[in-house]
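Yeah, one chain of the complex is gone here, protein chain that is, but the others are all in their spots.
In this document, chain identifiers A and B correspond to the written order of the chains, with residue numbering beginning at 1 in each.
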Amino acid sequence: MTQRLRLTVNGSQREEEVEPRTLLVHFLRERCGLTGTHVGCDTSQCGACTVLCDGEPVKSCSMLALQAEGMAITTIEGLAPIGGMHPLQTAFWESHGLQCGFCTPGFIMAAAALLARNPDPTDEEIGRGLEGNLCRCTGYVNIRKAVRAAAAAIRDESAPASIGG
Amino acid sequence: MIPAAFEYSRATSVADAVSQLRSGGPEAKVIAGGQSLLPMMRLRLAQPPHLVDVNHIRELDHITIKDGRLRVGGLTRHATLVTSDVVRANLPLLAEMASEVGDPQVRTRGTLGGVMAHADAAGDYPTIAVMLDATIVTDRREIPARDFFQHLFTTALEPDELVCEVVFPLATGPHRYLKFRRRLFDWAIVAVGVQLTDSGWRVGITHAAPTATRAHSVEEALRSGADFHEAARRAADGLHPSSDVHASSEYRLHLAEVLTRRALEQAA
Partner (left out) sequence: MAVSQLIGSRVQRREDPRLITGHGRYIEDRNPAGLLHLAVVRSPHAHARILSIDGSQAAALKGVLAVLVAKDFRAQLQGAMPVTPSFVPEKKYVPERFPIAEREVCFQGEPVAVVVAESRQLAADAADLVTVEYSPLPAVVDPEAALVARSPLTHSDGPDNIGWDMTFAGGDIEAAFARAEVRVTGRILQQRLAPTPMEPRGVLADYSTYDHTLTIWLSSQNPHFIRLFISGAMGLPESRVRVVSEDVGGGFGSKISPYPEDYLVPAASRLLGRPVRWIETRTESVLTSYHGRGQVFTAEAAALRDGTLLGLRLTQILDLGAYHGTFGAFQACACLMAGGVYRWEAVHARTVGVLTNKVPTDPYRGAGRPEGTHLCERMVDLVAQEIGMDPAEVRRKNFAREFPFVNNFGLTYDSGNYDGSLDRAMELVDYQGWRQRQEEARKEGRLIGIGLSTWVEICGFGPSEATAAATGGISLVEAAQIRFLPSGSVAAYVGTHSHGQGHDTTFAQIVADTLGLPLDMVELRHGDTAEGPSFGYGTYGSRSLSVGGMALHKAALVVREKAKRLAAHMLEVSAEDLVFEQGAFQVRGDPRAHKTIQEVALAAYGPGLPEGMEQGLEAVSYFDPPNFVWPFGAHICVAEVDRETGTTQILKYVAVDDCGNVINPMIVEGQLHGGIAQGMAQALFEEVAYDLDSGQLLTGSLTDYLIPTMNEIPELTLDRTVTPSPTNPLGVKGIGEAGTIASSAAVINAISDALSPLGIHHVDMPASPARIWKMIQEAES
């Protein structure tokens, strides 16, 4: 038995019939074709499936699609306009914050949520903000660096023009 | 992995949830945040035939002070507890504990009521509930925390009963929750909460028994003038923790003592 689901994904409203057991991540990947959100575990540890629901980070493998009723979902594909890059994406690129890239969308989404709450996090706060995401390639050194760089870039962007500039 | 098929219905009120649980049969389950339930369902360790989603019951999502008690709705998310000014001002230990549950993503979804009803031995909130004599309010009755948690994953709840609210006493004195784990987002290997109240120290221990425990002998020792070091030696009294791949029973007992002392020192 399927049930009706209405939600917004990356700004587009969708209305679909889904089986109750459909996980949000499978809905996004298989029904919306948004394959940037990855599944890396079965037990809600790895964070590769992190997306934003109404701006808050969730592991989309641990949420039923039907539980997203009425919500606005942002996935990695929706973080920046097509062809563009969010400052976090630029920073991950410039800081070599990824290797195989599989965990990266989850990290970027978790970091986006962190910076929305805390625009100038300390290293410890970055660690706490990303404690729900596992990376096997980078040893996290350059991820931390990327988040620091993105935070600075976002702050600069939103700072008022400097006097005498 | 994919859960086995189930029926799903959304409840709009507490009464509606109870009625849906009844019609769903004894195996029907409530889904709130789903942060423990859904991984178990994905592994097919749990295969409930019917889930009643309580996420839309607004009356379950509140934090208020009434009659000198802190009343927190069962649907309150961990993330809300962390940042709630009311909680921080009236029972900061609860906010501190909430900030140590899972990771940011889990804290977005997971709920106070869900943790209580799930009754994992390593759950954090049962400890504060037990140590401070909180009351669990359900759709039909009030249950003191000490009677609520019966065994591992076992509570006093009837199959069709819903956790609506947890009522805590206020406590703003020195407090600390020390959680020992390998990685920051892990469950506690052992954790200890301490809170100084008007009637003395309260001490609770997580994951040193099938349910959260209140360390009465530590509290008594402190009341009779023992120093923290001496009092903490009593932390293991009456505990028989299990051994697993991360810690032996002996190590858990040892940690209970060390963490009790450190928590008291850091709180004071």
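Quick note on the criterion: contacts are C-beta pairs under 8 Å (C-beta built on N, C-alpha and C of every residue); 3 or more make two chains touch, one makes a residue touch a chain.
This one's a predicted model, so the numbers in the text were calculated from it and none came from an experiment.
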item: Residue among A:Leu7, A:Leu24, A:Cys46 or A:Ala149 touching the omitted chain; value: A:Cys46
item: Among B:Phe168, B:Phe185, B:Trp201 or B:Phe228, the residue in touch with the chain that has been omitted; value: B:Phe185
item: Residues in chain B touching the chain absent from view; value: 1-2, 4-5, 43-44, 180, 182-187, 245-248, 251, 254-255, 258
item: Where the missing chain touches chain A, by residue; value: 19, 21, 29-30, 34-43, 45-46, 48, 75-77, 79-80, 85, 89, 92-94, 96, 98-105, 108, 126-128, 130-144
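One rule holds for everything that comes next: only the chains that are shown with their structure count from here on.
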item: Centre-to-centre distance between chain B and chain A (centres being mean Cα positions), rounded to whole Å; value: 28
item: Chain B-facing residues of chain A, complex; value: 1, 3, 19-21, 23, 26, 42-45, 47, 50, 53, 56-59, 61-64, 66-67, 69, 110, 113-114, 127-129, 131-133
item: Residue ranges of chain B touching chain A (in the complex, touch as defined); value: 1-8, 10, 31, 34-35, 38-39, 41-43, 51, 53, 55, 79, 102-106, 108-109, 183-185
